[in-house]
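Showing chain A:
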Amino acid sequence: MPKIELKHVTKRFGKFLAVDDLNMIIDDRAFVTLLGPSGCGKTTTLRMIAGLETPTEGIITINDKIVFSSEDGIDIPPDKRDVGFLFQNYALWPHMTVYKNIAFGLENLKWSKDDINKRVVELLDMLKIAEFSHRYPSELSGGQQQRVAIARTLATGPKALFMDEPLSNLDAKLRMEMRTELKRLHRETDSTFVYVTHDQLEAMTLSSRVCLMKNGYMQQYAPPLDVYRRPINTFTADFVGSPNINLIHGSVESVSPLVFSLPGDIKLGFDPIEKMNLEVGQKIILGIRPEHVAIAEDASMVEATILSSLPSGMETIVQLKMGDSHLHSVIFGDLDFDVEKKVGLAFTSGKFNLFDEESTNNLGQGRLKKA
Partner candidate 1 sequence: MKKLLACALLTSCMVASVFATGSKEEPVAAPAPVIEEMSHDELVARAKEEGKVVVYATSSRIAKAASAFTALYGIEVESSNLKDFELIEKVAKEAQAGVVGSDFVLAQDAGRLVGELIEPGYLYNYVPPTLKDVVPVAMQNPLQVFAINKVFIYNDENVEGSPYTNIWQFADPKYASLLQFKNPFQEGVNANFLTMCTSDEWSAKIAQAYKSYYGKDIVLTTPNAGYEWIKAIYNNDLIVGTSDTTIAENVGIKGQNAKRENPPVGLFVYSKARYATSKNLALKPAMEMEPFSGFYYSLYALMSSSAAHPHAAKLFIEFLFSEAGFAPWGADCGTYSANPNNPIQEDIDFPFATWQPLLVEEDGAFCFDNRAEVEEFLNQYIY
Partner candidate 2 sequence: MSAKSRLNNFKSFIKKPHNIILIVLFVVLGYLTLVPLMTIIVDTFSVHSSEARFVKQPVGSFTLYHWNKMFASGVTSQKTFYEPFLNTMVVAFLSCVMAIAVGGFFAWTVTRTNIRCKGFISTVFVFPYIMPAWTLAMAWLNFFRNSRVGGAPGLFTVFTGIETANWFAYGLFPIVIVQGLHYAPFAYILIGGILRNMDANLEEAAMLLHANRWQITRKITLPIVKPALLSTFLLVFSSTMSAFAVPAFLGSPVRYQVLTTQMFRTLNGMNPGYGYIMALIMIVIGVGILMLNQWITGRRKSYTTITGKSSNISLFNLRKARTPLTIVLVTVLVMVAILPLFSFALESFIMAPGNYSFSNFTTEFWIGAGRADIANSEPGILRNPSIWLGLTNSLKLSVIVSLIAGTVGMLAGYSIAKRRGSKLSTWVNNLTFFPYLMPSMAFGAIFLSMFAVRRGFIPALYGSFWLLVIVGSVKYLPFASRSGINAMLQLSGEIEEAGTIMGIGWFKRMTRIIFPIQKTTFISGYLLPFISCMRELSLFILLVSPSTRILTTLLFQYNEKGWNQYANAINLMIVVIVVSFNLIVNKLTGASIDKGIGTN
């Protein structure tokens, strides 16, 4: 039901530009993540949609109804936007018990006592916190507080649920558990989730679409795997994926056949899958995902030296020196490698993204081959 649309939304705090000309459509029942480093404007964006922050300019519509328009002076208060909001520090009311915290919104909607009770019990069960219903927030652990906060937000059945880094105060194990929980909730509640995080892993695993932001600008808005496969620029390429993508600077040596010259006198051939216009001498950046760097004795494209090897059992991260560039490689399986050993590298699987060094934008994809 609720489709959320942002048109030319801008927010300034004094001279500081927090969000600049943001255009975005969040589909009904989507799970959208606003992702970016701290200070990129993602929380501000979320708060603007919820109505907690007033945009400087622009239009926001929820379910085709304009909730904010700087032109027409419309600013619908947050409680009328039918949204739920999960705060980073939970914002549980310290003077109310768990039960009261959850029931509060329903009381405001003038539900009957019985209905409230039914609903609260349902939520307590759903979030597995029934035994705490008469405790005060200060008597709960972080994870329990988190669940209470979620229950409180869900109580009124908002059609859109906004979450501001809800897992950042939890330890790694709990975070894992809550991720699964959130995904379940998204399915069960049938509502639209908008989720703010700076953790790319969370964004990748949870969302149906990722909105990557930097310095107030939206960089890329696409499903997470699309962002992963085809980052729109080096920033988004670098931000998603762990270990990070290898970004090798180089220049175009010749156009046909297309050959790149990389630092340390390395030459690699490139087969574009799509049409791209390149000139000889153009500075480029080659994006190579670590899992696409294969260590091979034979059929190798280039030579490299192993600098370090970090086996973790399921996979091993190998740091390599190719010419004058450093590369990460992920090798699956419980392997280990000798440091300082000379090996050959092959880039046979996967598609590789090519970026312009000056604009950092994606120029297109292709396959690598021996020069």
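Here is the rule we use: a contact is a pair of C-beta atoms (placed from the backbone, for glycine too) under 8 Å apart; a residue touches a chain by one contact, two chains touch by 3 or more; residues count from 1.
The candidate set was assembled so that all candidates are chains of the complex that A comes from, given by their letters.
It should be emphasised that the depicted structure is a prediction, and the values quoted were computed from it without experimental measurement.
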(request) Would you mind flagging which of 1 or 2 touches chain A in the complex? (result) 2
(request) Quick one: which bits of chain A touch candidate 2 in the complex? Just the residue numbers, please. (result) 47, 50, 52-54, 77-79, 83-85, 87-89, 91, 93-96, 104-105, 108-109, 136-139, 152-153, 155-156
